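Got a structure for you, written out below as structure tokens; questions coming shortly.
The complex appears here without one of its protein chains, the remainder shown in place.
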Amino acid sequence: MDFAIECRDLCHRYGRKPALRGVSWSLKPGRICGLLGRNGAGKTTTINILNSFLVPESGTCKLLGEDSHSLSPATKARIGYLIEGHVQYGFFNVEQIERFYSAFYPKWDASIYYHLISRLDIGKKQKISTMSCGQRSQVALGLILAQKPDLIVFDDYSMGLDPGYRRLFIDVIRDYAADGKRSILLTSHIIQDLEGLIDDCIIYDKGRVLVDTQTERLSQDYRRYSFTAPEFKAHLGEAPDYLRVEQHPSRHLMHGFVNPDEVASKLAQLGIAASDIKEEKMTLEDIFIALTGKY
Amino acid sequence: MTRSIFYKEWIKTRLVWALLLAVNLGYAIYAILRLRYVYVHHDPLLIWNSWIFKGYTFYAYYEKLPLLTGILLAVAQFLPELLNRRMRLSLHLPMGEDRVVAAHLGVGLLLMALLFIPALLPMYAVAVAYFPPEFIGGMLTTSTPWILAGIAAYMFTAALLLEGRWFARIVLAIIAAASLRLFFQEILYSAYERILPVLIAWTALTFFIPLLSSQRFRKGI
Partner (left out) sequence: MKSIRFTALITLALTALVLFAHYGPEAWWMLFSESHRSPFINYSCISDDFVVSRVGEDGLIYESTKGEELDRAQAEALLPLFNASQLVQEGRMPTEIKGVNIDLSRLRHERSFLRLKPEEIDSSIVNLRPLFDNGTGRVELEEPDDFLRLGKSAEFIKAKGNSLDKGKSALFTDALNEAGFVFPASLVASNPSTRKAYDEGVYALDSEGKLFRIRLFAEEARIERVADSMSDADRDAFAAINVAFMSVQEQSNGRIRLLFLDEKGGVWLLVGKEYHPVRLPLGSYKPSEDDLMIRGDMLNYMATASGEGFVECIAFDRDFNLLDRYEEELPKDRDGLAAALADVIFPFALEFDSGKSSYLGFHVQKGSILSLPFYLVLALIVWGIRRARAVAK
């Protein structure tokens, strides 16, 4: 098996509206990958296909080498899946739900689950429906980790969580993945949390893969420069290197996969008489917004 | 694993199940008490005559209850699965999707049996005491369609809730209402005797409809 997840040429439409237009990417074993994109970029559609709740119009998607639509029970047992909003069975209490899930997974380790629960201020008889979103997220996470899966898909894990729980969630994931054997795919809207966690980064834009690279490379090579210049009109069209130029009242901005030594010439090529060019620091979130736009 | 599914369904529905049991037993007890009352305060002959010549039976109160029971049990079981599309959790269990849904339906059937039998058994027992064997035979052929209607209503309600599309839901609802109406034709008792085998076969086949709905759900249809 070469990939934990492998998507090939996924296309899907809702009615006439295209949601995915030929998406291909893969997740190598042992890596943590963030699937990012703005609302409506096609993340949820992809996740639904991954978890076999949607058949794409064309293309294939394989999880641990098996078609996502005909996963064998044995393979399913190796995949953990966190549903958006930490959805779980609200009618169970803490103990009952552990008892329920334990029957399904051969590698089940209840201690992982109870270790996580012990950090929370909840009793073993507390019903899940009475928990806060943060508490529920830990229950859901504990259940997934207790099954000791090889591949985990976290769909929008940060939804409804306060900063504390978000941090806790990330810490737990990081610890779990520390042995380097677990493959993890996660989606989130809060990108700053993912910095330093995700090895790879896939950014969707309007149903296409905009960027698919190592996070490290993205942070290193995608840069922002500010400069001053007289009024200009820049037509970038479908620019290579994801080049973007923004006009602002005082200092203008340019970003893209551009080395510091190329900046001046790039700007000159665009017909901008730039001066006082300075490189600025960028967070992952800055890069994400720069790439996908604010609107 | 199937036991685990049973455990989940039991935890989920036990309250509704207990309520339904109370209602089913309540109906049975009411029917029995009424029968006893008429027996004691009026003439047993009256009861026999109205049974033999007019087809009136004391257990007729129970007619629509299995239908209602089936619908409510299916709602109790599958509405929580519908909310937040929670069925995704169950379908992700390492069991084979059709098997998971079939296990859920199996639990439903078992729970229904545990509602109908406690209600019907006392009525049968009382019928044996108060009526000749002819009555018991008629009671079987008369009440079986009601039970079948309850089971079919359960299957259709489950299918309706598992189904993803509104149009398909409406089609299912129309088919369910139109066919279940045929289980309650207002004519004499024992009327269903001759078509009972077909009704039983059809009811058995309705088991596959929620399975189809869940397959459609998984395909995102």
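Think of it as A and B in the order they're written, each chain with its own count starting at 1.
The working rule: a contact is a pair of C-beta atoms (placed from the backbone, for glycine too) under 8 Å apart; a residue touches a chain by one contact, two chains touch by 3 or more.
Computed from a predicted structure; not experimentally measured.
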Which visible chains touch the chain that is not shown?
-> B
In the whole complex, of B:L82, B:L140, B:A173 or B:A191, the residue touching the missing chain would be B:A191
With the full complex in mind, choose from B:Y7, B:Y61, B:Y124 or B:F208 the residue touching the hidden chain.
-> B:F208
Who touches the missing chain here, B:I47, B:L67, B:L89 or B:L148?
-> B:I47
Sole contact to the chain not displayed, among B:G26, B:P118 or B:P132 | B:P132
Footprint left on chain B by the chain that the document does not show | 43-45, 47-49, 51-53, 55, 98, 129-132, 134-135, 138, 175, 178-179, 182, 185, 187-195, 198, 202, 205-206, 208-209, 211-212, 215
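Here is the rule we go by: only the chains that are shown with their structure count from here on.
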Whole-Å separation of chain centres (CA-atom averages), chain A against chain B = 46
Which of the residues in chain A come into contact with chain B in the complex?
-> 48, 51-55, 69, 73-77, 79, 81, 83, 85, 87-92, 96, 99-100, 103-105
Which positions of chain B touch chain A when the two form their complex?
-> 1, 3-4, 7-8, 11-12, 80, 84-86, 88-89, 91-96, 217-220
